[in-house]
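Please find one structure pasted underneath; my questions will follow.
What you see is the complex with one protein chain gone and the rest in place.
By letter and in written order, the chains are A and B; residue numbering begins at 1 in each of them.
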Amino acid sequence: MRKRILFTAVAGLALVALLAAPAVAKTLKIGSMSPLTGPYAADGNDIANGVRCAIDMINASGGIPGYDKIELYPQDTACDPKQAVAAANKLINIGVVGVIGAYCSSSTIPASEALAEEDIIMITPASTNEKVTERGLPYMFRMCGRDDDQSKVAGKFIKEALKAKSIFIVDDKTTYSQGLADNVAKECKKLGIKVLGHDHVNQGDKDFSALLTLAKSKKPEVFYMCLQNHSSGSLMAIQAKRMGLKAKILSQDAMYHPNFIKVAKDAAEGIYVTYGYVDTTTDAYKKYEALYTKKYGEIGAYATYAYDAATVLLKAIKNAGSTDPAKIKAEIMKMNFEGASKWIKFKPNGDSSSNYIVFVIKNGKYIKYWGPEKGFF
Amino acid sequence: MDYFIQQLINGITLGGVYALIALGYTMVYGVIQLINFAHGEFFAAGGYMGVILLNWFIGRGYMSTHPMICIGASVVLTMGYCAFLAMGVEKIAYKPLRSASRLAVLLSALGMSIFLQNAMMLTQGVFDKPYPIELAEGSLTVGGITVSYLQVIIVVFTVVLLVGLNLLVFKTRIGMAMRATAQDKVMSSLVAISSNRIISLTFAVGAGLAAAAGIMVGFYYGSVRYDMGFVPGIKAFAAAVLGGIGNITGAMLGGLIIGMVEVFGAGYISGQYKDVFAFIILIAVLYFKPTGIMGENVDDTRV
Partner (left out) sequence: MIREFKKIGKIYVFGMLWLLGLIWPMVGIHKDGSLSFGRAFTIWSYIVVGTFACLLLYLLNKSGYLDKATKPMGRVRDDLVAKARAVPVWIWTLVALAAALIYPLFTARYAHDVAIQVLIYISLGLGLNIVVGLAGLLDLGYIAFYGVGAYTYALLSVHYGMSFWLCLPVAAVLASVAGCLIGYPTLRMRGDYLAIVTLGFGEIVRLILNNWMSLTNGPNGILGIKPPGIYVPSFEGGFHFEHIYLKKLYFLYYIALAIAVVTIVAVRRLNFSRIGRAWESIREDETAAELMGVNTFMLKLLAYAMGAVFAGLAGAFFAARMRFVSPESFTFLESAMVLSMVVLGGMGSIPGIILGCAALIVLPEVFREFELYRMLVFGAAMTVMMIFRPAGLIPAKRVGTRSEEKEG
């Protein structure tokens, strides 16, 4: 009995402590949503850090007039639609002005529905599925490219640069990877490239030997590896090399991650990756790179987009001088500046430009290789 | 034909990996009838400890001078570490619940599994850790068939562990005590067997096996990740049940069958449904033989 009372007392105290969170001076609240736990935690943390970095940058340049500080509320979605909606509602309760997120397209879509009811700005740094911006939501923006654009570049690259006649496609059954893989298959058929097979693996698989044996027996010229997660990608690259798969491997933006090369090591050599063109020589990128690497380590695939998305949001708030969503939207549509990842300009439906090019991995680095307009670099 | 043989080899290797994890699993089950969800986490901890130790040896420069000693030492130390870890987990999470309902223990194990997985994520980071060296690089190519030396090592290693474990359980006094405890805890304590000590020891051996499996899998796939234990943990559970839970040879057989079914399912029908095939085979076998392939006595305990 006594034990129980003690327990109740402690629990009560804890509850009081939780509820009595100190009130602070005027803060600008923004939220981020990404998977901080679970299998996609790596990319999710990159996103949160990218947003943090943007806040640091704005603070360093004098902050936003009228606010003492900018507070970030990072929420974990665990790539689960239910948790994403809960996180969105939590952010609505906190009273955030805008949200950067989410990562998985399947989380972004339901979360954006909830945020849209309260007219909160949402900018996704990583969800490339077409449907994200095709539902007519007024405050939904996208910083990264779209799957259909990426697949066009991939198709053109296979046809014109690799001059291949046949392809074997594999994806890992997520909204993102399957959508992209289907688009690539369509694109290839249109260009007269023979699709020898389109197989799927499940998320969390580690052993791809059966699939790779199948791919090897079909003797394709190009092996298109479309996976949500760079860690499955590195496993597949290692096993493909061990299996002696002769095809050239082409992959997509999720494989643009320093850890992909670190794990796959020499198995990553010669793999092609489609990824948004990032001009690493611009001032904007250099400034961002210096700040990010100092505080958060190596730059991951989506950190730069998250940084740009947060920068866009904060700049728009600053320019609008208010937190009224309609005014912020008007400012976002006016944006026309050099971001860290690309030149930022939004289309009426909320998409920004896609500028996919092909990188090749050489000596453990991503080297610009081919662009749809320029051809070989 | 080449294609078939290649897939067969793939299946045997994957089956070997599952069997390796299932061995420790089924052994712990045999003694205390506990679905140890944390077993997959011991496996992952083994994988991580392997990387840490190998990296340390490389950093010290010992690896270039005595590679075999360093690898051997890493394996032994990792097995020791995981045995140590498992004994701690057993004392905290399972021992106080020995007289509670089986579901309470199941949940306690599940909680421990979530805890360990997240502890690993926090201490080791969310990214994959690459294995710094390759064990037995290279492969054998005959005709169109490729067998890497590593695949051979995994299968041989599994068989050696199987034999060793069988010897331990059936030929030593400790094994006898383990079997006695498994049969009846009260009776065995009457004949001066400390059941607590035997259970601790079983956990230690089981986790040691899991750790060895973790290192082998780390070498085979080239990297480790904090959540690598969960899916193989469930597959190993399935393998152990398929073979007749508590039966060591059965676990090996179950692992091989599940590995084969997955590989042939993926190779001949469709990759996306390979887990479905594995589970259907499991259900079909259990439907006709509810105690698994090599299970003998009907398990009459309830949840």
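Keep this in mind: contacts are C-beta pairs under 8 Å (C-beta built on N, C-alpha and C of every residue); 3 or more make two chains touch, one makes a residue touch a chain.
These numbers were taken from a predicted model, which means no experiment stands behind them.
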Of A:50, A:125 or A:179, the one touching the omitted chain in the full complex: A:179
Contacting the left-out chain in the complete assembly, out of A:46, A:76, A:253 or A:351: A:76
Of the listed residues B:35, B:75 or B:169, which contacts the missing chain in the full complex? B:35
Which one touches the absent chain: B:3, B:56 or B:157? B:56
Had the left-out chain been drawn, it would touch chain B at residues 29, 33, 35, 48-49, 52-53, 55-61, 81, 84-85, 88, 91-93, 96-108, 110-124, 234, 237-238, 241, 245, 272-273, 275-276, 279-280, 282-283, 286-287, 290-292, 298-303
Touching the hidden chain in the full complex, which residues of chain A are there? Just list them. 1-3, 5-6, 9-10, 18, 36-37, 74-76, 79-82, 85-87, 89-90, 92-93, 104, 106, 109-110, 113, 117-118, 129, 131, 135, 173-175, 178-179, 200, 202
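Rule of thumb we're sticking to: only the chains that are shown with their structure count from here on.
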Could you please specify the touching residues of chain B with respect to chain A in the complex? 3, 6-7, 10-11, 13-14, 17, 118, 121, 126-130, 139, 141, 146, 148, 217, 221-223, 225, 227-228, 230-232, 262-267, 270-272, 274-275
Sort out for me which residues of chain A touch chain B in the complex. 37-39, 41-42, 45, 170, 173, 199-202, 204-207, 209-211, 213-214, 217, 231, 234-235, 238-239, 242-244, 259, 262-265, 267
